[in-house]
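The complex appears here minus one protein chain, its other protein chains still in place.
We just call them A and B in the order they show up, numbering each chain from 1.
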Amino acid sequence: MKRKVGEIAAAVGARVVGDEQLEISRVASVANSRAGDLVFVEDEKHLQVALASPASAVLAKRVANQEGITKALLIAANPRLAFARAAKLLQSGIEHRPGIHATAVLHESVAIDKTVAIDARVIIDENVRIGRQTWIGAGCVMGASVTVGQDCKIYPNVTIYPGTRIGDRVVIHAGAVLGSDGFGYVPHPETGRYEKFPQIGTVEIEDDVEIGSNTTIDRGALETTRIGRGTKIGNLVHIGHNCLIGENVIIAAQAGFSGSITIENNVVIGGQVGVGEHARIQEGVLLGGQSGVLPKKVLRGKGIAFWGTPAKPLREYLKSLAMLAKLGR
Amino acid sequence: MKRKVGEIAAAVGARVVGDEQLEISRVASVANSRAGDLVFVEDEKHLQVALASPASAVLAKRVANQEGITKALLIAANPRLAFARAAKLLQSGIEHRPGIHATAVLHESVAIDKTVAIDARVIIDENVRIGRQTWIGAGCVMGASVTVGQDCKIYPNVTIYPGTRIGDRVVIHAGAVLGSDGFGYVPHPETGRYEKFPQIGTVEIEDDVEIGSNTTIDRGALETTRIGRGTKIGNLVHIGHNCLIGENVIIAAQAGFSGSITIENNVVIGGQVGVGEHARIQEGVLLGGQSGVLPKKVLRGKGIAFWGTPAKPLREYLKSLAMLAKLGR
Partner (left out) sequence: MKRKVGEIAAAVGARVVGDEQLEISRVASVANSRAGDLVFVEDEKHLQVALASPASAVLAKRVANQEGITKALLIAANPRLAFARAAKLLQSGIEHRPGIHATAVLHESVAIDKTVAIDARVIIDENVRIGRQTWIGAGCVMGASVTVGQDCKIYPNVTIYPGTRIGDRVVIHAGAVLGSDGFGYVPHPETGRYEKFPQIGTVEIEDDVEIGSNTTIDRGALETTRIGRGTKIGNLVHIGHNCLIGENVIIAAQAGFSGSITIENNVVIGGQVGVGEHARIQEGVLLGGQSGVLPKKVLRGKGIAFWGTPAKPLREYLKSLAMLAKLGR
């Protein structure tokens, strides 16, 4: 969807230097750009390359010398954020055609708003409710009494177990599984055999959450596994039963959370991090990639980075590593 | 399915104090309980809260002072185990309606017992055999000559490659893949290019195994990958070709096993553990989360915990960690 430079600038809070009427059709990287594109630079040192590219418009923090510049310039305090918003503006329009594909199988109890798009081979069980303008990709399976909010995007082949509740503007990538049974067994005292502890709680995904492909989120045993508003989860992440993940948390790919963990708001979790059951990561903590947190451990400190297994404050851990390296010489 | 307190007590081996005729409709946590619920407490210190909850019945080890208690009490030596069994009793009844959904695609050679439930869009190839009372969830794909025992639950979107054999009462969660090719290549001595080593063995899952969502179990190269009776496997676990996993093994989420590993009975494997090819973990060993076991390594010692990479007896590893921490100060 084409937009004029002036229109984009107004939407993203940028100031225009140059032709406001110029039409932009997409965002691009500087290296891949062509006429009609908007590109951005974060650093002034990359500005010359951007100005020499085929792109029609450049988003930048500032341009000291505007002499001889023929492209439209959009000046914004945070070019990356402005660029992200421009991309969203240019992408908007109908991405998925509303309607229910003939091969979808919907239980008779399900009423679907005419703004909803249900793709081929989707299976929807009884009493499922789906909000306006939501898209359900091909091959998704939604168990009984699942609720999905509005403006959600659920990519193909996602499985959602019965009773899972999903908020508005949630994005779930292909192959993810929500609401599978938690991993809980009781060993028989004599035989040592494991008997299944009930896994009959549920999963609740709040608004604006994004969930990566093939990620799994288990239902609570008796309680609820909750993912807080605005939290972003990468691919192949495992979230165990009864975990309470706060708002605005970043969880990179392949991180894993065993049961009953609390992650407070604004925590950042690196890739392949593992957290033991009943641990608590307090507000604003950063956990470096591959770190391990012991069961029941509490990590605290807004903006404090932890690293290693068992995870320690970064400075302390680096000192240990340095000493270890010395020993190894 | 409602059950009387007396009926539950008899089934789980508990002694009733109070009204045996009281009807219970579900199990619940104390925090989520309402009238009609059965809750449990493991510790006497949690008893007062349970007794003050809206639940109708409480399972406990013992109740020293029964004065003034209006709820039904179920006294059992192992309240957690008794609670798990009560939950199973209350859940039982028809969960999945027998029959073959009209959109399922079954090869003409497949004979399905009328007690089997095949959901929408299931694909079943030739010579597949499925035992009585088994449920196959929507979107599952079963290759030729797969056999599945009775009373199994296979959740949606599971893929089972040809020739895989599955025992009775096996539970497989959504998105799991059984029988995919193992990871085996032969480098060409001159070009360095990899040519595929044959991956034409099979996978055998014994009775009472549970497999987590999006877990992958590769077929043997020329032999069989086997998962022993009663073993429980979490989400996103990888089990490579030719692995022999014993009985009653616990494997937590995201653990990974490369090829030809032997895990003996009653081993407990923590989350994100990695085991190198041809390693052997002997009976009853415990491996802490994120541990790494080197190829060909043998770990032995019933009830002995190992931790770290390379995995060492816990005590030894903790000493090293403590020394390292000292150095870091």
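Convention: a contact is a pair of C-beta atoms (placed from the backbone, for glycine too) under 8 Å apart; a residue touches a chain by one contact, two chains touch by 3 or more.
Please read these numbers as outputs of a predicted model, since none were measured by experiment.
Asks: Out of B:S29, B:T134 or B:T159, point to the residue that touches the absent chain in the complete complex.
Replies: B:T159
Asks: I'm checking contacts with the chain that's been left out. Which of B:V141, B:V170 or B:L286 qualifies?
Replies: B:V141
Asks: What subunit A residues would touch the chain not displayed?
Replies: The list for subunit A reads 26-29, 31-32, 78, 80-81, 83-85, 87-88, 91, 101, 103, 119-121, 137-139, 155-157, 171, 173-175, 208, 210, 212-214, 230, 232, 234-236, 248, 250, 252-254, 266, 271-272, 289-290, 308, 321, 324-325, 327-329.
Asks: Residues of subunit B in contact with the chain that isn't shown?
Replies: 103, 105, 121, 123, 139, 141, 157, 159, 161, 175, 177, 180-181, 183, 185-186, 188-189, 192-198, 200, 214, 216, 218, 221-223, 236, 238, 240, 254, 256, 258, 272, 274, 276, 290, 292, 309-310, 312, 316-317, 319-320, 323-324, 327
By our rule, only the chains that are shown with their structure count from here on.
Asks: Can you give the whole-Å distance between the Cα centres of subunit A and subunit B?
Replies: Subunit A and subunit B have C-alpha centres separated by 28 Å.
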